[in-house]
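Structure first, then comments.
The complex is shown incomplete by one protein chain, all other protein chains being positioned as in the whole.
Every chain is named by a letter (A, B and C) in the order it is written, and numbering of its residues begins at 1.
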Amino acid sequence: MSGYTPDEMMAVEASRRLADGMVCFVGIGLPSLAANLARRTHAPGCVLVYESGTIGSKPEELPLSIGDGELAETADAVVSVPEMFAYWLQGGRIDVGFLAAAQIDRQGNLNSTVIGPYEKPRVRLPGGGGAPEIAIGVRDVFVLLRHARRAFVSALDFTTSVGDNVRVVVTDLGILEPVAGELTLVAVHPGADPDQARAATGWELRVSDDLRETAPPTDAELTALRALRTKGAAA
Amino acid sequence: MSGYTPDEMMAVEASRRLADGMVCFVGIGLPSLAANLARRTHAPGCVLVYESGTIGSKPEELPLSIGDGELAETADAVVSVPEMFAYWLQGGRIDVGFLAAAQIDRQGNLNSTVIGPYEKPRVRLPGGGGAPEIAIGVRDVFVLLRHARRAFVSALDFTTSVGDNVRVVVTDLGILEPVAGELTLVAVHPGADPDQARAATGWELRVSDDLRETAPPTDAELTALRALRTKGAAA
Amino acid sequence: MAVVSLRDAVRELVRDGDVVALEGFTHLIPYAAGHELIRQGRRDLTLIRMTPDVLYDQLIGMGCARKLVFSWGGNPGVGPLHRLRDAVEHCWPLPLELEEHSHAGMAAAWVAGASRLPFGVLRGYRGGDLPARTRVATVTCPFTGEELAAVPAHRPDVGIVHAQQADRHGNVQLWGIVGVQKEAVLASARSIVTVEEIVDELQPRPNAVVLPSWVVDAVCLAPRGAHPSYAHGYYDRDNEFYVAWDPISRDRDRFLDWMRRHVLETADVGQYHASLEEAVVA
Partner (left out) sequence: MAVVSLRDAVRELVRDGDVVALEGFTHLIPYAAGHELIRQGRRDLTLIRMTPDVLYDQLIGMGCARKLVFSWGGNPGVGPLHRLRDAVEHCWPLPLELEEHSHAGMAAAWVAGASRLPFGVLRGYRGGDLPARTRVATVTCPFTGEELAAVPAHRPDVGIVHAQQADRHGNVQLWGIVGVQKEAVLASARSIVTVEEIVDELQPRPNAVVLPSWVVDAVCLAPRGAHPSYAHGYYDRDNEFYVAWDPISRDRDRFLDWMRRHVLETADVGQYHASLEEAVVA
């Protein structure tokens, strides 16, 4: 049980930041994994909200899409998509929103629109989806993003959402938090070091003076996490 | 069966103007009676919409209020009040709206707000409710109002809703329709004459050159009407 | 959210001078909560409701309200509200300020409030005298140039609604004609929901509105707490009561006597119903 993947470390660390009773706007993939893990471990009352309109979903299996049937079946309430964005997100009722992106800059601004120029992109990405208003509508934005120079860039190709409410970026190497307006490495995961993070960052990464080491996933966390993943894989 | 009341004549005449398949925004009292009568006689596919949010209500008994439980139970759909006004009324999906009022002028403008000055009213009336937007949101407004000088006035104390879409005013004496922008007596009910209508109108009432006489309620109409009323009274 | 007594909820959550909405569109009108406001002698309230009916007549007649924000104030299917008229026409027991809208305007103001927008937009308030007498403005569509009406959002201090059920966690479900109750709760800074029943688990129902426990401040058990209004699936509207209210409310003394007997001298909704049954027997 002592071995674990970088993705597992990311999901575990993100889940730890969710407190019981928090209301979370959850996307698919690692965020959904992290939020469901929190619900299965230390935060059983964590409320999962999916942008498809499900409020308080309690899926047994990890969904592949944000609109899987189980999310509706296990929800406290299902509302229309316009209501979700107007009454619930814009209504200021969501504590935490998870975001991912193709690029992030040192202010926590995110790009999920294009790589290259907008009119003639080298890579056309899926686009903003819920991100622009999640970024300004929730109290705390958590970003989950693997560390790489092409992702941690000095200048975004396109600003899809603004970084004002980004409180933490969890990567596969460590944890960044805004310090005096700039994302700063405040912790590294076991086995990683700050130089790896510096090398994987496209700007000159600040490192906190009291750099911490993340606690590795506990056996209980890994067991709960893998139970979730297995179910998801079996779906 | 040959005897009938002025109210019955009004309800029957109003019901005759509803064609099968028309979608009607219905208020309580005579409009509800007229619309339900139409549904029981010549227009079984007439769709009754109540502002409480019920669409396609098919009440067995006449409701006392626009929010009676039976309206919801027998509806094709029940929506929230905001949705009713935004998607359905403002959405332009309603053919006919019934309005009543305390006062009407020769342009069909209506007052259901105050008698006397607004700030120091002699009689404070219930207010506009749905009327201001029904008056501009439906294709045809039908007004049901008993003829009296205090109701048919040369100048309203307050304009609650505008007369632009008023197509007919059914009174206990006859029928008024706009002719060249002014409500004109185009028919009298059996037993009534234009002078009675003139005397009960606070402006100099125009009378159509080819004044018709309304057909009296048929036995079938009266039977259906009284069946409805009896049920309502027993509720 | 906690399941608490209605007395404690009103004591802790409603203050003199508050803007309070007790919503309900004919169905599920929160009478028990309104009566508790009267018992606790709240004063200077600004009362919001699309269709103020007999409950607001009672609150106004008992001197709880300073201002009314509304779109239709009558006794549905019966006639006028005599206490409302007496306050507006003769300042009894107190003057009552009015802010008057259309239903469509009120509905848009509720949606804006629930959406945390400062205003709602509608095609309305056209041509009549209402715009000159109320808080309404125009906005111009930046794409078409059309002028539309803007109404300021409702943002009450307290929103109060009645529902059929809550579960033990305080999740609320109401169904039937749902009116603007969801919007009233979500637009308010604080909220109280009275319920017919507390159940182990909410069963999803057609046309239901569900309010998760974390958007409600207090859930209070108040069986038959909507009387003389009704609770779909529990009891019917007491149409006879609405008819009987007309003569009771016409006369100031008779009104005050009725309120003393059935509200002030009863402690809760159970005693209120007992007092009504006694009155029928007597």
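We take it that a residue touches a chain if its C-beta (ideal position, glycine included) is under 8 Å from a C-beta of that chain, and two chains touch if they have at least 3 such contacts.
A quick note: this is a predicted structure, and the numbers were derived from the prediction, not measured.
Every visible chain touched by the undisplayed chain in the complete complex is listed here: A, B, C. Interface note: of C:152, C:179, C:212 or C:228, the residue touching the hidden chain in the full complex is C:152. From the set A:15, A:41, A:103 or A:160, the residue in touch with the chain omitted from the display is A:160, counting the whole complex. Touching the missing chain, out of C:137, C:264 or C:279, is residue C:137. Listed residues C:5, C:40, C:207 or C:275: the one in touch with the omitted chain is C:207.
Considering the full assembly, B:76 is the residue among B:60, B:76, B:195 or B:213 that touches the omitted chain.
Although one chain is not displayed, its contacts with subunit A can still be listed: residues 28-29, 51-54, 63-69, 71-72, 78, 80-82, 84-86, 89-90, 109, 113, 118, 121-133, 136-137, 158-162, 164, 235.
Touch with the hidden chain on the side of subunit C covers residues 116-119, 121-123, 135, 137-144, 146, 148, 150, 152, 204-208.
Panel shows subunit B; residues 21, 23, 47, 55-56, 76-77, 86-87, 90-93 of it touch the chain omitted from the view.
Assume only the chains that are shown with their structure count from here on.
Between subunit A and subunit C the centroid-to-centroid distance comes to 41 Å (mean Cα coordinates, whole Å).
Distance between subunit A and subunit B, defined via averaged C-alpha coordinates, is recorded as 58 Å. For subunit B, the set of residues that touch two or more other chains is empty. Touching of two or more other chains is recorded for residues 111, 182-183 of subunit C.
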